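Removed from the display is one protein chain of the complex; every other protein chain stays in position.
Read from first to last, the chains carry the letters A, B and C; within each, the first residue is number 1.
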Amino acid sequence: MAHPWMTSGIVTTVSTHGLHLLLWLTLAWLILGVFALIRIHSLPFAARLFPLGAIVCLSIALMASIMLITGSLPQVAILPLGLPNLPFHARLDTLSAFFLLLLGVSGAGISIFAGGYFRHSHGTAPGLLCLQYHIFLASMALVTLADDAYFFMVAWETMALSSYFLVTAQHRFAEVRRAGFLYLLMAHLGAICILLSFGVLQGGRWQFTFEAMRSAALSPAWASAAFLLALVGFGTKAGLVPMHVWLPEAHPAAPSPVSAMMSGLMLSTAVYGMLRIAFNLLHIRYWWWGVLILALGLFSALYGAVFAAVQTDMKRLLAYSSIENIGVIFTGIGLTILFDASHLPLFASLALSAALIHALNHSIFKSLLFLTTGSVLHATNQRSLGKLGGLIRSMPWVATLALVGTLAIAGLPPLNGFVSEWLLLQSFLYTPLIPHAFLNMLIPLGAAVLALTAALAAYVMVKFYGVIFLGQHREPSLEHAHDADWLERIGLTWLALGCLTIGVLPQLVLRAAGAVTGTLLGQTVNLGSLFGLLAPISPKQASYSGLVLLAGIFVVVGITFIVVRALAHGRIQRTAPWDCGYPWQTSRMQDTAEGFGQPIRHIFGTFFGMERELPSPDDSAPQYRIRIEDRIWGTLYQPITRNVQRLADWIGLLQGGRLPIYLLYSFLTLIALLVFVL
Amino acid sequence: MHSPYMITGVLNLLAASLLLISFAMLSRRRTQRLITLFAWQGVVLFASTCLVGYRADLTELYYSAALTLLLKVIALPWILHRLIHRLGVQWDSEPLVNIPATMLVGLGLVIFAFGLAQPISRMATTITRNTIGIALAVIFLAFLMMITRRRAITQVIGFLAMENGLFFAATSATYGMPMVIELGIALDLLIGFFILGIFFFQIREQFDSLDLSNMESLKEE
Amino acid sequence: MEILIILGLPLLGALLLALFGPQRFAADLNAGISMVTLIAVVFLVMRVLQHGSILALHEQFFVDSFNVFLVALTAFVGFTTALFSRPYMRIEEQRGRLNAVRLRLYHSMYQVFMAAMFLALLTNNMGLLWVAMEAATLSTVLLVSLYRTRASLEAAWKYFILCGVGIAQALFGTILLYLAAEHVLGREGMTALLWTHLNAVKGELEPRVLGLAFVFLLVGYGTKVGLAPLHNWLPDAHAEGPTPVSAVLSGLLLNVALYAVIRCKILVEGSIGTYLPGHMLMGFGLLSAVFGAFFLWRQRDIKRLFGYSSIEHMGIITFAFGIGGSIANFAALLHMTVHSLTKSSIFFAAGHASQTAQTQQMDGIRGLASISPTIGWGLMLGSLAILGMPPFGVFASEFLILTTAMREHPWTTPLLLIALGVAFAAIFRKVQPMVFGDSDAPPLSHSPALIPVFLHLAIVLMLGVYIPFVLAEWYRAASLLIGG
Partner (left out) sequence: MSAITIVRQLSEVVLAIAIAPLFGGWIAQCRAWLQSRTAPPLIQPYRMLRKLFHKDAALATTASPLFRMTPYILFGTMVLAAAIIPSIATDLTFARAADAIALIGLFATARVFQSLAAMDIGTAFGSMGARRDMMIGFLAEPALLMVLFNAFLLSGSTALPSVVDVRTMHSFFVDPSLLFAAIAFLMVLLAENARIPIDNPATHLELTMIHEAMALEYSARHLALLEWAANLKLFNYACIGFALFLPWGIATQGRDGGVALAVAVGALLVKLVLAGAVLALIEALSAKLRIFRAPEYLAISFLLAVLGLLVHLLLEA
């Protein structure tokens, strides 16, 4: 396509050598990390490196966007590394470029923030932390660039490993260790499934480059097997229910920038992997795959939202909300497969754009929110919602930026969260065109579930923001909570601006997503003009303009304000809040997080394993305690461990300690083999 | 000269006696008896080796016969005797699991061994080829003996008996291995045996008995 | 003439160390000898790389691409282990677990053991191979029982009896082999046991006899490889011997035993023409992998734990050799290399760890990363490497093995994956609390020798992302030679 930018030389060189440049940038991260080892114990030294990493992030984002717009894709390269008969293949196409863009944009904000975040570090030495951090970034970039199974697996597991070490940075706490163990174990099992999936994909020709897999023609059974394995593998990493158990443990355990990266970036790489296999490596898609993913996605979304609503730890709450958003993304993928399988490419690309944009949005606002929790954590040393409150007065910066994130993740116009959900609902509207009697009656209910989830998300975020930043301080110490320092503010502001920009000018990202859908599905939705309406199918069908909404609200509010001031007056008297005739109220008497979750517990009681401790009426120091548990843990995972234990006990009997018995074993083996050969 | 048949007959007789001795070892309780039996095994081996050597006039077989005489008839039994005197266990007897049953199993093993030896002896060119089965049987019986025994020393004797079986197999199947190997094997055997000798005392001072039932602490509890 | 140096020097060293062992410099002498041996090996390797395989001393010795790489590996790990054992043994001596006399025994036996392994690898004579294996067993028996504790004696005794009996079976197998060979090659010139000659005529050897012979050889040497259910000696010996010995047992002896099995397999497969031996190996391999993995689940003793892990990995390697074919053999050789490097480094770290905590019970070992980070991270990274975490080399070989298995025998992959998964959970849940968390134990008196650990891990890491051309060619030639 002839683009004005093409004239400028840099852009052309970038777009022709994009892949190599990207690989070098990835290497730059690694070098930065190794460099940090020089003064491994000096915190300021490491802290100075993070912004440099952010610069690399920015350049990667920039290049990725250039590639998406003008790049001559795909580009391939073969690295002088890897196995002798299977060197590392790298490939840059629109899909990987899109996810690199995502990585760069959010990564930049997180890295800048990290520069200010890591302060008095206990646990892993700062230099080592810096190394692990940048290895994590680099491995995620390589995952999107890998073009053969081995390279992919290496990058993938390196990602898991580095993030594991980051999660266990404060390994002195037992629960952190437990979380880390659970995380790495699940990650590894997932990786085994992915490996198996590749094993199936190569279709018996023992070619492990993705190129070969693309051209492999699998029988329906094998294709489905590969797809299911991939679903389990990537679903585990993405935190799809019921493979999600590690997520609410691991994300809170990590330092906040790491939680942000895991939630915002790493989960997206899982989405990338799913798309890569489903739409690029597999040559065909069957409609029931779509139904399966759709069901899983919707269930995860609802499950995540409901559990997030009853959390009392702010980072756990965000972790569950990640499960919800991943569910939404996979819902989009499911719809895409459904449309694609029933040969409706336009709507398929609509759903896929929705999924991609939501992945991008999620990475931005979830990073933003996790980082704000980081600032709050630093300012108050509190993670429990029950001990926070009123921070909007002591930390206005964080509070304001967090508000942006809150509104965005709650899916409210005119911010970015709404755009993707709107697109997704739009694509739901066209499901009646799918030629399956039952499906087009059932799937609308899916839309209803999605709407319910979105509204629940709003509920959750109101709780999150209201309890942390609004109201009165639940602890006296919060009076002196200090606001974020300047690096942190820059990082947060960057991400908040991201939320706003995408919300107001969704066409920007719609173009990026369009490039992807163009390559994967051979069709793009109606992109519209950059500042015009967002009307993916046609303005007649449905249209939306965040810009108008934002501007409109501002104008009306402005006018109203002026008018009110002109006609009436601005006089104000400060008084105490209405105490309902009970003047001895303390700040502890505010509504608590548990209280806010109560309607959810009441309505969705069947989801949880709950145990309550109600105080007795004549209790001098009454205590109300409630524990919410994940049912899936007890029903699915404990039995597995129990059986392994039992099996291990049986096999353990072989090592009974009696020499004659051992001799008997070898004797019997000998006899058996002799009989065998005779 | 004597007729080859006669020599073959004698050889077969010796082989049979070897088998007999193995069965006897399987059923003996007294350590001392076992040692004597082991020595007898050595004697039989020596005789058979000499005969084979004479029949196929191979000088190196005489060497290995001499080696056998030195090692298995004189040295080892003597050392064993000294050992059990030093350890003062010459008179102690050990419980055996149900001798008739063991005998029956042994019988089964012998049949199995003969069956196994068919293809081998069919292709062997030696005059003693049909005794390979017996050699194999001796090995199996020694194995069985090791399994059924509870005392360290008796197990070692079982081990040595197995070595004898192997040696017999070597001579009977192939007129013995090349001399280098023979020497190597003998050397290993000797060293191993000395190590065992040292072991016995260490085990004694640690466990104050040579009963294997004390040595069952390393296991999956 | 490198071969003579490689064989003679350790023996000479053993003699020297036996004569004046108690001196202070004994440990350094030990390391020095190993180093010179290593240098000689390097020369030998270069010769082989230039001129291909060598026959020497009336064909009694034979070096081809298969065993030369094992020789190199053995010499290398032998050297690093000697380096490691200097501070380790000194600390043990301070702790009063060993006295000068025992140390002398240790050093000289260490060299004898090395010599025996070199002999086993280099000899062309199946009989000498047997003798060398037996010699290796005897020397290690003394090493295992070095502490003279009840447990170590028990372990050594079991080790001796089981391996002795096993090796006896191997001898019978050798005899049968000789019988078959003599039938073709004749007694004259004693070529009937030379592997090269056997290999030349393997097609004419009587199949049934060789089948029987292979069973005996497999059971015999397999016992030393630690294949389930012949493995029972292995965990005890690993747990109760001094750590350097556990390292060389796991890292080297098992490899050498497997090497013997593979040599036999080449002959037998050539003779009987079916895949019977391969299938036997696969069966043993799978059994060991699965059993090993499940055994791991309930371990309390750190060295015992990694002993079982050796069983599992030997199972995997054996399985790969059983599959046969260039890629599987390649993977198996690669796995041999990375396993012995990783496992020995793990044992180094584990040894220092148990010295720090003054116990081998894993419940007693805590917070290594905070006491002495090098030990802690060494243990952590080593364990992750052995668990097949990329980018470490173990993953490379496991990747190849798994994918080949998927193609050749799909039904085996679930078993292997279960084994890998269980092993991961079992080992990692034990290692993490040892490395992380808090501890109040004092650091070691001598600075631990962890250069070997990180050297090994670095090599393993490199093999994960980049296999040098030389090495690759080397493996290729070897795997072609093994064929199957």
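In this section, contacts are C-beta pairs under 8 Å (C-beta built on N, C-alpha and C of every residue); 3 or more make two chains touch, one makes a residue touch a chain.
Everything quoted here is computed from the prediction, not taken from an experiment.
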Among shown chains, those touching the left-out chain: A
Option from A:A174, A:I284 or A:I603 whose C-beta touches the chain left out: A:I603
Sole contact to the chain not displayed, among A:T16, A:N85, A:Q207 or A:N440: A:N440
Selected from A:A458, A:L487 or A:I628 as touching the chain missing from the view: A:A458
Residue numbers in chain A that touch the chain omitted from display: 389-390, 392-393, 403, 407, 410-413, 418, 422, 425-426, 429, 432, 437, 440-441, 444-445, 447-449, 451-452, 454-456, 458-459, 461-463, 465-467, 470-472, 533, 535, 539-545, 548-549, 552-554, 556-557, 560-561, 564, 567-569, 571-580, 585, 587, 589-591, 595-596, 598-599, 602-603
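What we mean here is this: only the chains that are shown with their structure count from here on.
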Centre distance in Å when chain B and chain C are each reduced to the mean of their C-alpha atoms: 31
Length of the line joining the C-alpha centres of chain A and chain C, rounded to whole Å: 44
Centroid spacing, where centroids are CA-atom means, of chain A and chain B in whole angstrom: 71
Multi-chain contact sites of chain C, meaning residues that touch two or more partners: 157-158, 161, 165, 212, 235, 295, 298
Shared-contact residues (touching 2 or more other chains) in chain B: 116, 143, 146, 155, 215, 217-218, 220
Touching residues on chain B, where the partner in the complex is chain C: 116, 119-120, 123-125, 136, 139, 143, 146, 152, 155, 159, 162-163, 166, 169-170, 173-175, 177-178, 180-181, 184-185, 187-188, 191-192, 195-196, 199, 202-203, 206-207, 215, 217-218, 220
Complex contacts: residues of chain B adjacent to chain A: 112, 115-116, 143-144, 146-150, 155, 212, 215-220
Of all residues in chain C, those that touch chain A in their complex: 157-158, 161-162, 165-166, 169, 211-212, 214-216, 218-219, 223, 228-230, 232-233, 235, 276, 280, 291, 294-295, 297-298, 327, 369-370, 373, 384, 387, 389-391, 395-396, 399-400, 402-404, 406-407, 413, 417, 420-422, 424-426, 428-429, 432-433, 436-438, 464-467, 469, 472, 476
